[in-house]
Structures are given as C-alpha cells and as structure tokens.
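For this depiction, one protein chain was excluded, whereas all remaining protein chains were kept in their positions.
Let's turn to subunit A:
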Amino acid sequence: MKTKFSGILTLLLALVVQLTFAQQKTITGTVTDDTGLPLPGANVIIKGTSTGTQTDFDGNYTISASATQTLTFSYVGFETKEVRVGAQSTISIQLNPGSALEEVVVTGYSTRNQTVQTSAVVSISASEISQLAPTTSIDNMLQGKAAGVQVTSANGKPGQGAFVRIRGVGSLTAGAASPLYIVDGAPIREQDLSNIPNEDIENISILKDAATTARYGSRGSNGVVVITTKSGNRNRDAVIRFSSRYGVTSRIEPNFTMMNAAQKLQYESELYALGITTASTLPGVTTEPGSPERQFLLDNAVDWQDLILKEGVVQNNSVSISGGGEKMDYYFSLTNDRNTGIIDNIQGFERTGTRLNVNFDAKEWLSLGVNVGYSRSFSDEPRDRNNAQNPFRAMLDYNSYEPEFVLDEDGNIVLDENGDPVYNPTRSGFPVRGALLTEPAEEFENTTLGSLDAVVKFSKNWSYGFNASVNWQAARSESYSQPGGILQDILAPNGPQGNKRDRQVHRVDLTLSNRLNYNLRTEDHNLDILGLYEYNMNEFNITQLRKLGFPSAALTTQVHASGFDTNDQNYTLRNRLTLLSYGLFAEYDFKEKYLVGASVRTDASSNFGADNQYGVFYSGSLGWNIAKEDFFAVDEIDLLKLRVAYGTVGNRNGINRYASQAVNVYNPYPVSDSGDSGNASIPDRVANPIIKWETTTTGNVGLEFNLFNNRLRGVTDYFIRNTDDLLFVIPTADEQGIISQGGVQGLEGNLGEIQNKGLEVAIQGDIFRSPDFTWTLGGNILFLDTEIVELPNGQDVTPNAFNIRYSEGRKINEHFLIRYAGVDPATGRSQFYGADGNIYFANELPEGENRVFQGKSTIADKEGGFFTNFNYKGFGLRADFVFKYGNWINNIVKQQRINEGEFIDDNQAIDAFNYWQNPGDTGVLPSPIYTLDDTAITSQSDRFLERGDYIRMRNVTLSYSFPNELLEKSPINSLRVYLQGQNLLTFTKFWGDPEVGLSSGETIPFADVVAPGEVTLYSYPNTKSVQVGLDVSF
C-alpha cells in the first residue's frame, strides 16, 4: 500500500503546481441575533464547499473566500442567510430567530444546507452536546435526541457504550445492526466511541435514509453517524476555554428491597416448615430464634449492597485553545475524565485526551488540514458474569447474616498466618470483595485518530481533495490472579501460584480517499457533483500470553512466571479486511425550490466470494420547498418542504472476514506422555463462495415545516426499510457436524428478508420568546414496526439469545416461551397454558411444543425523548427525558430473587414472603413446595416476562451565564456555572431497573448481542449523578 500511497501523492503534486486559481480575499464581520446580541458559535460556510468557520464569543468571524462565492450564515434556532461575497470585505449579518432545522448538515463527504437537503438527517451541534447529560461515551447521549434513533445503554459501567439502532433492526447478525460511525472521515467501532472526548466534538450528524447513507455504500445500511471534531476561527486571537465538572455518582435505587438478616432467617425457617429440605443446613433452621447463635448472626449482620457499592466520583477537566491567522486556524485541547464507578475496592475509568486540528492555506489554490487526536484510557474490568464473581450478583446473593470476614466465637475477625483477615467465602463460595483486590483486571487503550487533508482548487468549478484517515488503537489488557488470592484457593490450591493473562491488541483502520468536486453556481441553478475513489483497510492483530506460577503478588510481568498456561491461551492472531469504492454523487437545486439528489456507489469487499465482491448501491431523492413558491403566500407558514428518497445500501458486517473460504485450523493434541503435542488439523469452516452483500432498500417520505414566524418547528418522516440477503449463520443440521472453533454452528451466508417501517415525528415550539425569557418545549417519537418477512424454507431460526426465535411473519426478536397461567388458588401450584390453550400443571403439559409467540419483542415500538428549556436572562433550566414503550424483558433477576426456594441459599427480595399458604389465596406467588418440580417449565415460561416501558429524566440542568457587563472589566469573556443531575427520576412498572442492555457481558458479550434488553442478569447497573460545573473562556 505504501507505494500506492506515495504514487497518488506524486501524481497529485505534479499536477497541481501548474494550475492557477481564482483570487481569494479575507472577509470579516459580526453575526448578531435580531436583538443585536452577538451569536457566538454561528456557522459561516462557503456555500457548496466544506470550508467554513464559526463566530467567536463576540460573534466575530473571519473567512477567506473569493468574490464569486456565497457565504452561508447559520445558527441553531435561527434562519439561515446567504450573502454573495462580491466586492465586500466586511459582511455583518443579523439572523432572525427561526427554524431549528436551518442548519448545515455534515455528511462526511460534503456538507449541505438544511434548506436544500433532501435526506432525513438529524444534526446535533456542539452547543447542544454541551447541554446534555455528560457521559463518557457519546453514543449514550444520542438517546431521545433524534427521532428514529433507538439507544439502549449497554450497562452503567463507566466508559461503556450503548446499542444504537437507527430505524429498527436492519441486520440479524450480532454486531451488524449498529450504525457506521465516521470520525473525521475514519470509521470507528461502536465500542471505541468512549475514546473520543465530548468536548472535542463539533457536530454529530445522523444520516437515516438512503439519500445520504447510500453514499457510504456497503457500510451504510444501518444508518451513519458522522462525527466532526472542532476547528478554530481565522483571524482570531486565541480563545482559551476551560471547563470543569465535579460530582458524585451512585446506583439508581432499585424499586425492590432485599431481605435483611432477620427476614431471611425467618424465610428459611418458614420454607423448612413447609418441607423444603434444601433449607435444612441453613442457619434459619439450624439456629433457634432467640438463641445465642441466632443473636450472633443478627449482631454481625451486613448490608452487602452498602458494602460492595460506593458513592463514586465523576470529574472532568478540559482546556481548549482555538484561533487562527489569515491563512490558518487551529484548535487544541486537553481533557481528562474520571469516573470511579460505584464498586468499592476498584478505581473505575479514567481517560486523558489531547487533540490538535490545524487548517492551513499553503497556496491560494492549496489548503492542507490535519486533525489528530490521541487518547489514553484506563478501565477496571470487574467480572460481568452470572455468578458471585460479579459484585452486582454477589451483593444480591450474599445473605445479610453472612459477615464479610470469618469470625471467631467472640465475633472477632479471624486472621491468617500473615495477619490478614480471612474472607468468608459465604454460601456462594466466592468472597468477591477480596477477589476485587486479588484478581485485578484492567484495560488500557491508546487511540490515535488522524485525518490528513489536502484540497486543490483547479478552477472556480473544479477541485480535488485527498484525505488519509487513520484510526489506530493499541490496547493492553491484563488480568491477574494473584498468588495466594481468592481464585488460587478455589482453582489450584496445590497448583502453580497465581496466573496472569496479558493481551495486546492493535487495530488499524486506514482510509485513503480521493474526491473530485464540480460546483456550479448561477442565479438559479446550484449543482454539486462529487466523484469518489476510496480505499479502506482494516487490520487486527492480537498477542496473548498467559503464564502460571508467580513468586509474589507484587510482581506483575510475565518474566517472573515459571510456566506457560494452555496453548489456547498463548497466541498471536491477525486478520485483514479491505474495501475498494467508487462513487458519483450529484445534488442540484433550482432556486432552492426544486431539489434533486442522486448517488451511485460501487463497493468491493474482500470478505465475500471472489465473484460476489462487488456491490452497487444507488439512491435518488427529490425535494420541494413549497413555501418558497410565489403562489404560496401563507404568512403563518415560514417553511414547508416535502422530500422523498429511495435507495439501496449494503452491509458486510457480522460474518467472518474470510467467510467464503473453507479452512482448517490446528490445535495441539498430545502424542507422548511427556506432554509433546502434535498438530491436530481441524476443519473449521465450510466454503461459501456465493456469500454476498446484505442489501437494504429504503424508501422515505418527509415533511419539514416551520410555522408562526418559526415558533413551531417540526419534521416528520415515514420510512420503509427492507433488508434482504441477510448475512447470517444459516443453520445446518446438527447431524452435519459443522462447528467452528468459535462455536459457530452452520454456514455463514445470505438468509431471508426483514422489514422495518415506521413514522418519526420531531417537534419543537417556543412557548415564550422574548429577549429576556424563552421557554422551549420539544420532543420526538418513533413508531416502529418490525417483521421477519422470509426465512430459508420458512423454518424458524434460533439466534444466540435467551429464548428469542425468528419466525416468518413475526416481529424481530420475539420471545418464545410457555405461557404462565397463574397460581392455582386451590393448591398453590403454578399453572401453564399448553399449546392447545388449556391450563395445566407443569408435569401435565401436553406432548410437543408448548412455547408460543405472543408478539412480545425486545424492541420498543415507541421510543423517543422530550425536553423543556427555560431561559431567563442568564438563568437556564433544562430537563431532558427519554422513554421506551412496548418492549418486553424476561426478568431473570426477579425470578432469582422471588423464586420460592429454588435458590434458597441466596438472599431474596422481601416480595418472596408473599407465597401461597391457604386454599383460596390469590395474588400470591406459587407455593414453594412445588418449586423444584416445576422449575424446568417455569424457566421456559413467560412468568417473569415484563414490559420494559419507562420514562426517565436523563438530565436536568440549572445554569447561570454571567452577563457581559459584569465580565467586561475582567479578562474573562464568558462564564457559565451549572448544577446538573442525571437519571434522578424514573417512571416504570418494571421490577428493577428497566434500562436493560447487556444481560451479562460474559454470557453474551457486547459484540455478540443480537437482542439487547432480552433478559436481566447482573451487568453493571445504571447510575445517577449530581454534578457542578463551570465553563469559562478568556
């Protein structure tokens, strides 16, 4: 690649030096609002280019443009204005309040004014981002912000990302339903978004329909999120901005209560009295009420939730310096984020990032730009598994009467031979608080995002752009089981002391793109044509080493260890994926009234069969600005735009990078007593040379309107997305025996068809609008229908999920369970519906399949958010709410906490007391005497399937911006202070926290999840926080 890279450059340079260019000049001015107040951060863009700047805190800007060009001035909540440069060198503009939609939309390959935009795109600006609830990963912030975007936070772990789905679920394969994320031209994985500090983000544009996503061809089928980082302003002294935020974080209080020691002991004895012999060895039975033994337990009782959790600290400090000269601009930042999380004994998450973005006009016809960001993060990785090694399960499993340390008869803590307290293994056998100290798992990530840009202007109409973007991640993860630690005693008390795994991962994603632009501007006609040629290469390397036998817990590098762990723990791996793309995109408008867009893109990807690597994706779109028509003279309507778009987009994710090829792998197999191994050759994958692109066809009709002098602003879209040739592991019969080393059973190929359709509505209104006081209300909602249209041979397919099944004509991700029919009042026994619709006890259910579909999916069919924002003089009060409605969650945590004695060793919620006792009892849990006989059916039933509906106040912020008069005599330009709360209020009927993403990260890891929010287990709980902050600039 290196030679090709330099070849491109040479060619480029040889050509451009001979060319001449239109005369550029510097234009300055001020942008103000209708009351004359400066508008800081307003966008000033040279129309039809991606060149632009922002106004500073006094509303001033400087930009370099030619006389024939047109400047576009825009600001959120104001009408966009355009001014032809002509002979002027000072252009000051007053913007009228108006449309929130009147923005410049960044699509990565180009920018477009919202007025002439023909695609369903939502743009979120830096100023909006700064008002949202701060999170360490920006995908979490998108929830409720854009109609049609469904966000399910994976869990509450600091630095953890979210499951983002744009317009439903466009792929059935794990990891493929996420949108494509592009940062300054480079793709980035969803789980790596936490490496980008929020403060550096200028704009997030969410591309929803084919008119724009088709430009990303093979990768745009699940929507595209384009993230642009900040740049400085020309001819401006440096502005130094400092932000600081500090607060506390804690678990969102659960809406159930666990038993205390006395209650649990009572519960144990009650169950034993019913004949539940599993209680016989428990202290509720072996100690008498009122006895000294019982009193000892009560005296030494522990609140495990208090003990395991802590109140954490969240902290952010950032400094940025931005400005520019006549020929260059710069933005520099340094940020530090810390979130200790809520687990006592470990540190949580910390990230430090720095960025420098510079644009430089090397010649009048040549501009160069470089955006480079580096971040380094540290994260503790507590076990997210479904047993007591996970602190969030342990705190519910451990009984309150089990003390943290082993106690002697007098209640004193027993010490070991080294004088350290001896942890009580508890009934679960695993003291997690000790393990958090002796089994540390940590992850360090170094991420460099670089984007290098050269733009050559050949003429007024023609320009050429070259961009190289690199996303390079070097990550290191270490997990250590210290010698003498908790796991040592369980796994190998007589074996090698301690073991440690070191893993280093390198990911490189390189994009080289060549763009040839043609722009035509006349009085009536605007035409932009973009030719694209792009190469993308993604390489993954991993090195892992695991050794055993460490002399001391203080020694943490492998050089000290005495022996190697198993072969499958020591390896290097490497794989590579390439993509070659050609595109031609055109946009045209006539007097901004009639809008036309079209695109065609051909992508070739290395992971498909040799004859199926190429895919062609196209789109066409039309728009009509009705309010701009002369005949349309309704004063109350300021904007009325109708647009339609249709097109195809592809997907190549979710399959092996070499899925078309049959391969064998080698594993060791012993050939001698001394441990020598031979190379066992193992068929790992069957060839599928016909595997090809998954293709989504999207149709979209949208209406944008601004009414009553732009006081009411709205946009609504209706879409239909059909995805066929779904990439999926096509099930092969078990008798065929094809199972890969990764456990993939079947043949990766193209499976049936799915459909998502829906209606999106976003609306905002200014209830009050005056210079001193504004109150804005707004919200958005998605109404979504999903359907599995076609599967091979009409057969149902079972994905890697909890009782989720795909079936033709059904919703995507429907639960497939036996229906629970309540408690029989006469006997107290659970009842279930058979497939015949009759009611049975578990042991009498009819032969055959009794599980059924009930139209209950993990996917919310209504989702969105709403906000209210007051501003009075410098004071602001803003609240943002998010909601989900219509999704169903199988609440396994509830099952395990009110389980009528199945797991009587483990602590229970106090609701468990409410079991059937006498004939005629209703509204009760089943009698514990049947629990063990019925558990196999209960666990396959919908008894704990609950609606996941909720409304949550994600953010509430009270802020004060000091008036300019007060700051005038100080060196301070602007000063804002605020108090912010996150997740302080939740409305739900769900038992537990309804915001469920990951069930258990080690049961189904983030990247393998196909049905987020399917069940509850014990992943990191969501947190709430209260923070105070300060933004100041000089």
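One rule holds in what follows: a residue touches a chain if its C-beta (ideal position, glycine included) is under 8 Å from a C-beta of that chain, and two chains touch if they have at least 3 such contacts; residues count from 1.
We take it that contacts and distances are computed from a predicted model.
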Quick one: find the hidden chain's UniProt protein name among "histidine kinase", "RagB/SusD family nutrient uptake outer membrane protein", "NitT/TauT family transport system permease protein" or "Transporter". "RagB/SusD family nutrient uptake outer membrane protein"
If the hidden chain were put back, which of A:360, A:378, A:472 or A:564 would touch it? A:564
Chain not shown: contacting residue from A:38, A:254 or A:425: A:425
Residue, one of A:131, A:300, A:345 or A:732, that touches the chain absent here: A:732
Among A:127, A:557 or A:795, choose the residue that contacts the chain missing from this document, as touch is defined above. A:795
Where A:387, A:479, A:854 or A:871 are the choices, the one touching the absent chain is A:387
The one of A:127, A:257 or A:679 in touch with the missing chain is A:679
Note that subunit A touches the chain not displayed via residues 1, 4, 7-8, 11-12, 15, 19, 277-278, 280-281, 387, 425, 427, 429, 458-459, 462, 464, 489-496, 514, 516, 531, 533, 535, 537, 548, 563-569, 573-578, 580, 582, 604-607, 610, 613, 657-658, 661-673, 675, 677-687, 731-739, 745, 747, 793, 795-798, 847-851, 902-903, 905, 932-933, 935-937, 940
